[in-house]
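Only one protein chain is missing from this complex, and each of the others stays in its spot.
The letters A, B and C name the chains in turn, as written, and every chain counts its residues from 1.
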Amino acid sequence: MKTSKKILNDPKNVVSELIEGLSAASHGKLIKIDDVNALIKSKLPSNKVGLLIGGGSGHEPLFPGFIGENMADGAAMGNVFAAPAPDIILAATKRLDQGNGVLYVYGNYAGDNMNFDIASEMALDENINVKTVRVWDDVASAPLDKISERRGIAGDLFVIKIAGAVSSVSADLEEAYRVTAKARDHVRSMGVAVSAGSIPETGEPTFELPDDEIEIGMGLHGEPGVSREKMMSADELVERMMTKIMDDLPFRKGDEVCLLINNLGSTTFMELLIVNRKVRQVLADASVTIYDTVIGSFCTCQEMAGFSITMMKVDDELKKYYDMPANSLAFVKS
Amino acid sequence: MKTSKKILNDPKNVVSELIEGLSAASHGKLIKIDDVNALIKSKLPSNKVGLLIGGGSGHEPLFPGFIGENMADGAAMGNVFAAPAPDIILAATKRLDQGNGVLYVYGNYAGDNMNFDIASEMALDENINVKTVRVWDDVASAPLDKISERRGIAGDLFVIKIAGAVSSVSADLEEAYRVTAKARDHVRSMGVAVSAGSIPETGEPTFELPDDEIEIGMGLHGEPGVSREKMMSADELVERMMTKIMDDLPFRKGDEVCLLINNLGSTTFMELLIVNRKVRQVLADASVTIYDTVIGSFCTCQEMAGFSITMMKVDDELKKYYDMPANSLAFVKS
Amino acid sequence: MLTMDKTKEMFIHVSRNMVESKDILTQADKAIGDGDHGIGMARGFEAVEKKLANQDYENLSDLLASIGMTLMGSIGGAAGAVFGTFFKGGAKNLKDQKFFDIKALSIMLQDGLQAVEERGKAKPGDKTMIDALEPAKMKSIEVSSQPLVDAIENMAEAARQGMENTKDMIATTGKAKTLGERSLGHPDPGAVSMYLILKFMHEYVLKVSK
Partner (left out) sequence: MLTMDKTKEMFIHVSRNMVESKDILTQADKAIGDGDHGIGMARGFEAVEKKLANQDYENLSDLLASIGMTLMGSIGGAAGAVFGTFFKGGAKNLKDQKFFDIKALSIMLQDGLQAVEERGKAKPGDKTMIDALEPAKMKSIEVSSQPLVDAIENMAEAARQGMENTKDMIATTGKAKTLGERSLGHPDPGAVSMYLILKFMHEYVLKVSK
């Protein structure tokens, strides 16, 4: 098996080194917490709900790239594809609490759920209120009636965007939770992959895919999706993905949506644009209006080739928070 | 040979389809010119110098992703890795001219030079003044005393950023040219690759690289660089690249620079951050101050794995233009 | 019956061998998960070995809690929470226990299992480490009068059998969940780990009982 070539030092240090690199790129705005792999704002705006995001590493720029103005206040980072341990989450929680409590936003995976839950119990022991919004946008990962079993993929970005906005203007944990959960409930995504990423420590691809096949419903860790199909044209593929996404919420005539075409790793921007062309046609045919379009690499699985489509249905309240400017290393809205 | 899997329709239509996708993503702000592969702003601010950028496709988001507010007014797009033909450039030039002339900014390649020159001669026949700034930032591609033979790589972004800013506030082609050429003269870059990208039409990688080797000085088309070395650690690699870049301008103690770590395609954001960590250390040791850091996929060579480092030395004038907000699909500054 | 010192030595033996098992566990997770289980378990037990080497424990509860906290803090992921919770939970009712025997082991497995079930909400049959742990716990009651070395051998065998049975299960939790029927034929990586922990405990007990 061909192992992957990466530009690294000791693969065991990838997380601490990437935190250093990100902190350097922030020009003092983001600092690492001593002893644990968590990054937080150096200056916390006062009297706000703390917004902590996090999860396994290897999905960069998710999560730490989304810390910033009107975005998250900090990120707890696990090893590659492994949820952060409770002590990391707790350390970050303590730093972010301003007395108004801390909102956790992360992807819905067994590991993340358990570790963040353990941390929130520990936080409560220290009199810090925590509320949690788990992102479960991946329509391919469980049926709608088991929505809370779905995993979180690129929809993370929109939920974090809204959470960042509301938690910057509200000092009320309940309100921040309400709006963020509402955003989560309005988001749907689906991904596909045509080739695997690899974990830096082993260099081996996380799955094998024949040369002429595509994995439908691929998750963010290279854990397999729901089915394997023969390669097909971009247009056909998008049509199938959009049918599944639109039927799910469902998205209907007259709805307004924010659209995200997310690169899972090494897919070219050219392909993403070709995908967007078809998505646009499908939505036009369905009389769904696109409120905003975001295209790029936001939630990745190392160098996996593939992409996902995310839509968030927006109303006036969500638009208000969506429209607020935001400034982080990986997502800027002016 | 393993051919690459891409999410495409007919590979012959990639350029027109990606233009459609980008135009859709712009929500009416960018439109295609009838019959030719060029994208321009639908509403041109009046009384300004027109800024036209362009080159071969396959480097997305470069060039069309950089059209926007205080960025370029339009992009002439060739086929994959092939400079746009003169008629494309001329059509865009005519649309962008407001009587103040048009500034061309593009990478310094024989094909681009010849085609843009032919177009500018045709424009002059139609009484449109054109000035040209060729970007030649790649220190690996020719010695300093032959700087005008160097090719343009990711430094394009900084030069376009400055050109976009100055051409939005100045109606004087000479002034726009002066500032843009100054930016170009202050920019240096160098790239490396660890695996090849492929041209959509053939699916074949554009070069072969043994599993344990790295190409130093790689260009933006997969055309080979200056030397091949054994794989080395990120830190060692960065040190070597930085030595070459810093010696060239040269960048000295007390200088201030804008820094760009650019993904050539499928390198992970994790790796870019690890690279940035070391760049930061090298610059700190040299007492060079970093004015701003940009990290991401801006100038790519399809799914090539590799990255480049770009530095632009800034003074008060360049900082003034650099600091102006900018808004395009692929580069936002708030 | 093992003294506290020997018990600690047993878990050092387990730790070393879990580190050695990195590749097997990673391969198992590649088949139906995200391929990092071996990396995580190796990282965790490397930390456990270090921790135990530098500390002595007065009672079994402190020892097990220390293992649990170390695993939880160093593995991360589902496995960190699950195996951390297993050891931490298993420590709960062993505060006065100053040696290791089959009764203590049985209590550890019962409390550990309960804690894991509360934390992760998985049940037997969901294709998790519970499917190796639960049969071992059941067996521990059945074999409570046997000599430790035999009892623990039988428990490891029950865990192995449970692990084998996970091949016929469709995952309903963790990263294998979306695989559906495609998870058939592969054992659950965490169940493999659970079996190996018991197997390595038996190996040590066998060695010192000779």
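Please note the rule applied: contacts are C-beta pairs under 8 Å (C-beta built on N, C-alpha and C of every residue); 3 or more make two chains touch, one makes a residue touch a chain.
Not measured: the values here are computed from a predicted model.
Q: Can you pull out the displayed chains that the omitted chain is in contact with?
A: By the stated touch criterion, the chain not on view contacts B.
Q: Which residue, B:Val49, B:Ala82 or B:Val135, contacts the hidden chain when the whole complex is considered?
A: Spelled out, the listed residue whose C-beta touches the missing chain is B:Ala82.
Q: From the list B:Asp10, B:Glu126 or B:Glu149, pick the residue that touches the absent chain.
A: Spelled out, the listed residue whose C-beta touches the missing chain is B:Glu149.
Q: With respect to the chain omitted from the figure, which of B:Ser4, B:Thr93, B:Ser141 or B:Ser195 is a touching residue?
A: Going through B:Ser4, B:Thr93, B:Ser141 or B:Ser195 one by one, B:Ser141 is the residue touching the chain not shown.
Q: Take the complete complex as the reference. Which residues in chain B touch the chain that isn't displayed?
A: These residues touch the chain not displayed: 56, 78-88, 109-111, 114-115, 117-118, 140-142, 149, 151, 199, 201-202, 204, 206-207, 217, 219, 221-226.
Definition applied: only the chains that are shown with their structure count from here on.
Q: Can you identify which chains form the pair with the largest number of contacting C-beta pairs?
A: Comparing chain pairs, contacts are most numerous for A-B.
Q: Return the chain whose centre of C-alpha atoms lies at maximal distance from the corresponding centre of chain B.
A: Between chain B and every other chain, the largest centroid distance is to C.
Q: For chain A and chain B, let me know how many angstrom lie between their CA-based centres, rounded off.
A: Centres of chain A and chain B (C-alpha means) sit 28 Å apart.
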